[in-house]
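The other protein chains are all here in position, but one chain of the complex has been omitted.
A and B are the chain letters, set down in written order, and residue numbers restart from 1 in every chain.
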Amino acid sequence: MLPYAVAAWLFGIGLYGIATSRNFIHLVGCLGVCQSATYVLLLGLGYRWGSIAPIFYDHPPGTPAVDPVMQALVLTDIVVGATLTALLLVLTIQAYKRGGSLDPEKLRPMRAGSKSGRGQGSSRGKDEERTAP
Amino acid sequence: MTVILPLLFLLTAASGTAVVLVRDPTRQIFAIAVNGLVLTILFDALQAPDVALSELAVGSAAVPLLFLVALMAVRTQPPEEKS
Partner (left out) sequence: MSPRARVALLALAALILLPGAASVIAGLPPFGATIARYGERINAITPEARHVANMVSAINFDLRGLDTLGEEFMLLAAITGTVILLRGRRGEGKTGRAMRRPGRAVIPRSEAVVLACRIAGPLTALFGLYVVLHATVTPGGGFQGGVILASGTLLIYLGEGYVGWRDAVRSPWLDALEGGGALLFALCGLAPMLTGAAFMQNVLPLGTFRDPFSGGLMLVENLGVAMAVAGGFTQLFLEFMEETREADEPDEPGEESA
């Protein structure tokens, strides 16, 4: 029961970190904690006491081994998850350049025809000049 | 193994909590690297050496570097508009 409770705890605290974060880069780190919660859950489901790893190089085939399907799922997930973390960081950098701040409270959604970020103080003329080819 | 595994699970919960509670991004990078290392040890104890290799290379080398360089890019380049 402990691994499943740990997975639920990690997911919950990751969500809490995302909801109360004051910095986008800190937010992406908390998303990584949520991802690790799923890894712990999957590998905890696939374990069996007294089994070997699912690699039959030193042991003869037929020895009880842990579940290889869960490990295959988690393996590709870790690598692809790191790539998506990189994509999120790039979006953070772009949002910082456009909005001027890394604080989720200070950035507002983009609206057509006006500059995003900081609500007030958008300059329409400069923005039209920038988007013209 | 019956004693080590619960301890490792509790250690994982603690390091995950540390990643969230460290608010400064520069310091959070170290917490992320330590979390990657703790997860590697946990995965190896759960008889998953492939996953442990993957998590070690990614969680302790690649991801902290990406965070570090992202922080540096944010600091060296000021935002374009100054209102």
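Keep in mind that, in the parts below, a residue touches a chain if its C-beta (ideal position, glycine included) is under 8 Å from a C-beta of that chain, and two chains touch if they have at least 3 such contacts.
In this text the structure is predicted, and so the values were computed from the model without any measurement.
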Subunit A residues touching the omitted chain (full complex): 1-5, 8, 12, 15-16, 19-20, 44-49, 51, 53-57, 61-62, 65-72, 75-80, 82-84, 86-87, 89-91, 93-94, 97, 105, 130
Residue ranges of subunit B at the interface with the undisplayed chain: 49-50, 53-54, 57-58, 61-62, 65-66, 69-70, 72-73, 75-77, 80
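Methods note: only the chains that are shown with their structure count from here on.
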Distance between chain centroids, defined by C-alpha means - subunit A, subunit B (Å): 11
Subunit B-touching residues of subunit A, taken from the complex the two chains share: 2-3, 6, 9-10, 13-14, 16-17, 21-23, 25-26, 28-30, 32-33, 36-37, 39-40, 43-44, 46-47, 49, 51-55, 65-66, 71, 74-75, 78-79, 82, 85-86, 89-90, 92-93, 96-102, 115, 118, 121, 123, 126
Sites on subunit B touched by subunit A in the complex: 1-2, 6, 9-10, 12-13, 16-17, 19-21, 23-25, 28, 31-32, 35, 39, 42-43, 46-51, 54-55, 58-59, 62-63, 66-67, 70-71, 73-74, 77, 79-83
